[in-house]
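Note that this complex is displayed minus one protein chain, with the remaining chains in position.
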Amino acid sequence: MNTFGRLLKISIFGESHGECIGIVVDGCPAGLRLSMHDLISDLERRKGGAKGTTTRIETDIPLIKSGIFNGKTTGAPIMIIFENKNINSEEYEKIKDIPRPGHADLTAKQKFGKFNDYRGAGHFSGRLTAALIAAGAIAKKLLIKNITELPQVRGNPGVNTKESASFSEEGRLLPKAILSEATNSSPRKFTIKAKVVEVNGSKNIESAINAAIKENDSIGGIVECRILGLPPGLGEPFFDSVESLISHIVFSIPAVKGIEFGSGFRCASMHGSKCNDEIINVNGKTKTNNAGGINGGITNGNEVTFRVAVKPAPSISKIQNTINLKTGKSVKISIKGRHDVCISLRVPPLLEAISALVFADLMLIEQKIPKIVR
Amino acid sequence: MNTFGRLLKISIFGESHGECIGIVVDGCPAGLRLSMHDLISDLERRKGGAKGTTTRIETDIPLIKSGIFNGKTTGAPIMIIFENKNINSEEYEKIKDIPRPGHADLTAKQKFGKFNDYRGAGHFSGRLTAALIAAGAIAKKLLIKNITELPQVRGNPGVNTKESASFSEEGRLLPKAILSEATNSSPRKFTIKAKVVEVNGSKNIESAINAAIKENDSIGGIVECRILGLPPGLGEPFFDSVESLISHIVFSIPAVKGIEFGSGFRCASMHGSKCNDEIINVNGKTKTNNAGGINGGITNGNEVTFRVAVKPAPSISKIQNTINLKTGKSVKISIKGRHDVCISLRVPPLLEAISALVFADLMLIEQKIPKIVR
Amino acid sequence: MNTFGRLLKISIFGESHGECIGIVVDGCPAGLRLSMHDLISDLERRKGGAKGTTTRIETDIPLIKSGIFNGKTTGAPIMIIFENKNINSEEYEKIKDIPRPGHADLTAKQKFGKFNDYRGAGHFSGRLTAALIAAGAIAKKLLIKNITELPQVRGNPGVNTKESASFSEEGRLLPKAILSEATNSSPRKFTIKAKVVEVNGSKNIESAINAAIKENDSIGGIVECRILGLPPGLGEPFFDSVESLISHIVFSIPAVKGIEFGSGFRCASMHGSKCNDEIINVNGKTKTNNAGGINGGITNGNEVTFRVAVKPAPSISKIQNTINLKTGKSVKISIKGRHDVCISLRVPPLLEAISALVFADLMLIEQKIPKIVR
Partner (left out) sequence: MNTFGRLLKISIFGESHGECIGIVVDGCPAGLRLSMHDLISDLERRKGGAKGTTTRIETDIPLIKSGIFNGKTTGAPIMIIFENKNINSEEYEKIKDIPRPGHADLTAKQKFGKFNDYRGAGHFSGRLTAALIAAGAIAKKLLIKNITELPQVRGNPGVNTKESASFSEEGRLLPKAILSEATNSSPRKFTIKAKVVEVNGSKNIESAINAAIKENDSIGGIVECRILGLPPGLGEPFFDSVESLISHIVFSIPAVKGIEFGSGFRCASMHGSKCNDEIINVNGKTKTNNAGGINGGITNGNEVTFRVAVKPAPSISKIQNTINLKTGKSVKISIKGRHDVCISLRVPPLLEAISALVFADLMLIEQKIPKIVR
């Protein structure tokens, strides 16, 4: 369905060429200062306009319609809407029986029949990711507020050996040694940062894009996300591992075709003695990070890292073969318009958004974000 | 949590060195012929014993404790238990404060404190995957019964243009041309098949394993799964895409660190003109299959393919550095026992099981498996 | 949380004095003809204006913002919004530290702290039930379309005794006798109808209301809902019984304090020989209907009936005692405004709406409403 999350739940709606797209964010704690300005900077990063991205730019203004009072969240669902403007659906009328290769045109029809809204990919449009960015920005604020801005005592729970051990803020036993270390320690700093690391197989992103523009074709890429400052112990032992939750929502981003955590596919060519990360202190810090900060599905306190494979945008002006569903005959198609040469360039803020959503939810479940924001 | 699925729901429990492991399968339609013999062949494939796998073999007898009557499912939850035998937990007592690199020992402690059952990895043990295999075998039977054994009329819904169109079995409109084709067609054939395609970076699996045995180390690998015969239209447009659901449950298999659908990470180096799969008939058959049978998160009727990266088993007898959590000092550890040199060899039946669970659930949601088995 | 349903899922949002209230309806099959006109007649019934209800009337115009294309549902989420107008929040500023007895003023503060939107009861307002009515109207259309408008063959599955038995439309075995009966039968007719059966303990509703108006007080009542035409077999054996699902959502209607199915509380004074409903034909028709059409949590094909207790509206102009939370001192409060003397009068369309939502969901799960509307 179109809903995701356990205590922080999102519900997405809308179509590319309908009246609007939007999202409901349910379960956000009360008391978080929030306005549309908190959402705009990540929305700007998602927009096209840079070399290699579409030149068609929508003014993505997130209208917060509920859940805010006096500039702060109330605890009730937050509904955010983006109105659609400057829509031109004529192009799509012409090709409604001619599914574009690589798009969801045909599968949407296979699923919903002739009733599917085919204009601009309808509900399947990449435009819906603006709503994800907005929801993710709220989750980011929750994480920053509750990790970076709070002095925290975090020990290694369950490792105590002495009767005289103290309690951590979370009510867990702390061994004395760890306690004193923790008390002195400065707060954790939370950062979440994604970037394109490769396009069309090359680390020289600019030249690869220039080449693709000349070739009148689109190219794929690899985007990496790194999250620092998360406490250990997030995630569930079996079906709701951190990898399960992140990959679940990552694949709702159009064009993502693969994901790997830590060294990922490179692990498949490693020996165990190399792949295992040596543990170097009682907090679980490791020398290497092939695990990507996750063991047994649960954060280990090291940096969480993952990379996704983004396929080239399917819309290209080069001539392609497809089928006319009415006549059953093969036809040629050239997709006109202002396309993304390299859609990967727009993915980084999305990886940050979906990661923030997953971790804010897990932090709520593990009671590391309070139900009323401090 | 430890639950997965929407209409076909599984709930897993148990520990490696506890009394048992097991699973509850809820939502299986009534009337499916089922006995433990249906579960055994896939369980056999998961077991060790072959070169490159552990020489410690448990007799994995699945005891079906509920949900069956007169040899058929009743519609009520099916509970399956595997009793644990020949458990030797002494080894684990010695190392309970010394987390093994690459294992979940430390994260389990970070999450559950000193109360975690550390014996044989407890609830995090790979042994729980036997329960997944058993549940998957039920899902496989549902799929085979409802795809291969049934003559089916399947058209391309929503493509009709004439008033005189007929209805498909699912009550969807069928254009005349497609109808006659469909009526004549033989039934779909459902197959699901996973295999190891590479270990330690080599396609020569046997020699790679022999080398690893000599080196006293473990090695990773890549396992591929292919599913043929699925109808188009399975999966949801946004958060519950087929890729989302499969990857969600794939990452509950210990040692999996990456997944890609179709050409996956190779798409990141492709041009759009190459990556887009040309559609060659009205049923959506494509010339190539870079999409892995999935567009916009929804099956397109072509073969579904995905590959997972399996890291080397973390248990190795080679000496490794880690930390003693009690003393905070660095220690050396050598993990004794009969380990899997190449754990990838045991993954194929698991990929089949989790795929079958996802697709049986989606088939129920799309009403392509009836609530009472025919 | 603010989400309900399994395959037909609703997600509600909004505040009484915010910009809007609304709902997302996810999982509605594609192809259902739908416009705001389908929603309006039930919305009109919910509105005040009649004797005994508030004289403050909002123009409840449901704006369908997504999920519709060419006048039909697309299968994507349907978002419906009601804009708030003519809001006067001043009154609420005055009493924000003085919780009104019988209202959620204090519990909202206890849950969400000082961040709660207290204006007009905020997210707790009865105004949100307009969104429920709109969602319910969609569910009603699904039920009418798939029960009343379709000729159906419905047998008593599993009752066959002969090898030569035929299959029902649902692929279930039908004994010959039942088959012939079913084939000849006219279609089921679906009706859903709720009404006030008692106010302030009296069946003479008008005189009870007149008395209450004179006394300047509010009064409670009992509302009954009857649903005819549902197929047997809906509901789940354990936690998701029909009674469980209906009562779950009924208690989200403000002022409901009790529910009973069939003869309900009267059963507590009955003997078994009287309470048991005699079965009089193979379709399960019963002579009496103390069970309210539900046995073991599952519909039995008879009329489903339930009654709810509605407390008097808490807003009254009579002087009441409460506490000033700032000063801790007792204060007197008289709630001014145009109140509902008998809020029960507005409940009938709500009972119909929530029943339709539950049964449309169950019909989808039992595959009696197709995923693409015929």
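Here the chain labels run A, B and C in written order, and each chain numbers its own residues starting at 1.
Keep in mind that, in the parts below, a residue touches a chain if its C-beta (ideal position, glycine included) is under 8 Å from a C-beta of that chain, and two chains touch if they have at least 3 such contacts.
Everything numeric here is computed off the predicted structure, so don't read it as measured data.
In the complete assembly, the contact with the undisplayed chain comes from C:318, out of C:33, C:189 or C:318.
Set against the missing chain, the residues C:291, C:304, C:353 or C:373 yield one that touches it, C:291.
By the touch definition given at the top, chain B reaches the unshown chain through residues 1-3, 7, 9, 11-15, 18-22, 24, 26-27, 30-31, 65-70, 72-79, 81, 111-113, 115-117, 119, 122-123, 372. By the touch definition given at the top, chain C reaches the unshown chain through residues 1-4, 12, 97, 99, 101-104, 106-116, 121, 123-124, 128, 156-161, 172-173, 177, 198-201, 212, 215, 217-222, 232-233, 235-241, 243-245, 247-252, 254, 256-273, 275-282, 284, 286, 290-292, 294-301, 309-316, 318, 320-323, 325-326, 328, 330, 344. By the touch criterion stated above, the residues of chain A touching the omitted chain are 6-7, 76, 157-158, 167, 170-172, 237, 365-367, 370-372, 374.
Quick note on the criterion: only the chains that are shown with their structure count from here on.
Averaged C-alpha coordinates put the centre of chain A at 24 Å from the centre of chain B.
Chain B and chain C have Cα centroids separated by 40 Å. A separation of 37 Å divides the Cα centre of chain A from that of chain C. Among the residues of chain B, those in touch with two or more other chains are 157-158, 172, 237.
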